Structure formats: structure tokens, C-alpha cells
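FYI, not all chains are in this one, though none of them got moved.
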Amino acid sequence: MVFLTRRATFSASHYYWNESWSEEQNHQVFGRCANRNGHGHNYTLEVTVAGEPDPVTGFVVDLKGLKDIMEREVLSGFDHRHLNLEVPEFAAGGMIPTTENIARAAWNRLERAVNTVGGARLSAIRVYETPEIFAEYRGGL
Amino acid sequence: MVFLTRRATFSASHYYWNESWSEEQNHQVFGRCANRNGHGHNYTLEVTVAGEPDPVTGFVVDLKGLKDIMEREVLSGFDHRHLNLEVPEFAAGGMIPTTENIARAAWNRLERAVNTVGGARLSAIRVYETPEIFAEYRGGL
Amino acid sequence: MVFLTRRATFSASHYYWNESWSEEQNHQVFGRCANRNGHGHNYTLEVTVAGEPDPVTGFVVDLKGLKDIMEREVLSGFDHRHLNLEVPEFAAGGMIPTTENIARAAWNRLERAVNTVGGARLSAIRVYETPEIFAEYRGGL
């Protein structure tokens, strides 16, 4: 089994806020991240697929096809966006856009598209908020 | 002459918008950066000071003192902020928060504080918006 | 299951020396690392915890709490220290401070503190001695 990873970046704004809490409680738990004007990051997205290299092409997954899927399913919707205001998973009472939840959202957007391309299966999604903090969502492979 | 550089990071939101232009013109010139919900970056700030190392300490500039100045003059005001809404240089008809203008604003905030510490002089300010794009403002040294 | 990793750095000195060996044998096995004046590294410590994101906060682990634990349990004792002389696990006949053993020591210091914070569990500790050499200690998750 070989695991092939492709990395991409996107720049987005977010803030942390739980609507069911008081303003005070939000600031206490989320600190500076509770500033509702938003702040932002250069996120790095790593998509890992697993499979056997195709003996005809040598690829676990077609790299250009994987890039197109990442662009269509995730980057076009996340890049240069305010996650809390413009991305459905996080808007209007959705999940708080933590690094953990961004990784889950990306997995949900990518799983079907990646798994229908060929023999390879989506294996893991890693999202870096900064070089110091990253979250990884792993499937069964 | 020795040049000593200290690097720090901050995460902020911004957008590009010229109030005297039509919406159409803003989108034409600034593209996705004209999204007024804002998007964000992990900015890197590099502050370079120039001078002769002090024969007693071996320092061109006291590193802890420089860190405190950077924190007080720039990072406390820029980090986890929306530049267009919360930072005076860019708010309410101020400069557009391009990488070039962020470097200029940081220079103006740091110049007096750095130059009054000791023999060293502020020499350059470099700001990275992403690893692919950075601006440098250089003084006379 | 989501894995959340936080990275930090510390600068420390060490040397490799087995007290039960002759000087010649130490130099033969450990080469330049057997210089008992010590040499040093900028170590990078990556702490990975695993769990389900809390539906209320979106966090697998409170990031500020994790940072405090890393600071209290590991960094305050390792940073700007000579590992062979000042850190109990490696001093006075303790383990040789190889990258492998530093990872084990960090695991032992962090396991209880991390696992008592909430639902998340310590999953892995990775220590980079240089960008070219790193060791990872993995728990059961």
C-alpha cells in the first residue's frame, strides 16, 4: 500500500464564537480568537489517498485529477473567504471553524469525489492553521 | 557594521477596497481580495537593526528589548485583528492594507522606539503575506 | 477521531557518553557527539492528542491548556538547559539523551497531565534534533 499526499494552501478569515454563550464566556474560553471582526490564516491542506500504484501509469491517483477535486470541492469555497460567514458548514449555527472542524469539513467534501475516481481511497486530511498547530482526520486506511 | 534581524508572526484579516471606486472597478483590480467579508494570513514580520556590536555585551541591540518593542508597537495592535477595521493606519479612509503598506506602517511604528534604545538604528522591515509574497521597506543604512 | 498537534521549540545542550565504557569506546561509537563539553540543538517538540472534537467548542483539546502543560511539564525544564547535567532523566547515570530517549522522557512527563484534561488522550510525541533527524514515540491510539 502506498500513500500519496498532495498539499495546497488557502487564505481565510475566521473567529470562534458559541452563540449559546454570553460574550464574557466566549472571551474567557476563546481569548483573542473571539474577536468578531475576524482574523485570518494561511491554511495548508494535505490530502492523503491510499492504494496500489497502477501498473500502467505508476500512479496511486491521477495527480491532476486530485488537484482538480481539491480545487472544486474545497479550495474554491474556502480560499479568500470568511469561514464563519461564507462557508455553509460553519455559517448560521454550524460548527465552530476550529482546525479540527475544518479538517472534518474537508474530509466530508472530498471523500466521495476521491473514492469514485479509481482504486484509491481517501486516507487522511491534515490542516495546518499555522506551522505550529495542525489537525488530522484519519479514515480507516 | 552588523545587521541583526528578529522575526515574529501575527495573524490578521484584511481586504482591498478603494472607496472612491465603483464596486465593479474594485473587483476588476483587486479580484478575490475585494471580498469585503475579509480573508486572512499568517504574516511574518522581520525587523532588522544595524550597528556595531557592543564590546561589553556582544549585542547590536538587546534582543529582549527589541522583542518587547515589536510586541508593544506592532504585534499587540495587529495580531488577531482585522486590519481594515481595527488598525488606525488602514481604517476609515486610511491606506489600503497591502503588504507594502503594512511594511511602511510597521516602520513608522518602530522607527522612534528602536532608534532611542541605544546605538543601533532601524535598517529594514520585511513583511511576508505568504511565503511567496513579501515587501521590504529599507531605511538609509 | 481527530488528531491535534501542537509544536514548540527548545534549545539545549547534550553529549553522548556511556559511563561503563572506556573513553576510546565512547568516541568510537558516538563520534563527535562524545565531546563532553557538550554541543547543542534547536529541538522541535510535537505533541499529538487524539479525540472527538467537543461539539460545544470544536476543540479536541483546549489549545491554551495544552500549551500550558507543554510549558510546565517539558519546556521549562528542557529549554536553555544542558540535558546531561540538569534534566533528571538524563543526569547522574540516567538515560543517554538521544532523540529517541528525549521523546520517551517527554511522553512520560506529558501523559498524565494531558490525559486528565478532558476526553482527549496523548497519542504521539515527535522530537526533531535537526530537520534531518527525528524520533516519534507512539501510544496506542
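Residue numbering begins at 1 within each chain, and the chains themselves are lettered A, B and C in the order written.
Going forward, a residue touches a chain if its C-beta (ideal position, glycine included) is under 8 Å from a C-beta of that chain, and two chains touch if they have at least 3 such contacts.
Here the structure is a predicted model, which is why all the values come from computation and not from measurement.
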* Asked: Looking at 3 placed copies, how big is the full complex in copies?
  -> 6
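Keep this in mind: only the chains that are shown with their structure count from here on.
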* Graph of touching chains, which shape: line, ring, star, complete, other? -> line
* Determine whether subunit A and subunit C, two copies of the same sequence, contact each other through the same residue numbers or different ones, counting it as same when over half of the numbers at the interface appear on both sides. => different
* Just how far, in Å, is the C-alpha centre of subunit C from the one of subunit A? -> 28
* Asked: If you average the CA atoms of subunit B and of subunit C, how far apart do the two points sit, in angstrom?
  -> 34
* To do: For subunit A, write out the residues touching at least two other chains, lowest number first.
  => none
* Which of the residues in subunit B end up touching subunit A in this complex? -> 9, 11-14, 32-33, 35, 37-42, 79-82, 85-86, 130
* Asked: Okay, in this complex, where on subunit C does subunit A touch?
  -> 1-8, 53, 56-60, 62-64
* **subunit C-facing residues of subunit A, complex** => 16, 18, 29, 31, 95-101, 103-104, 131-138
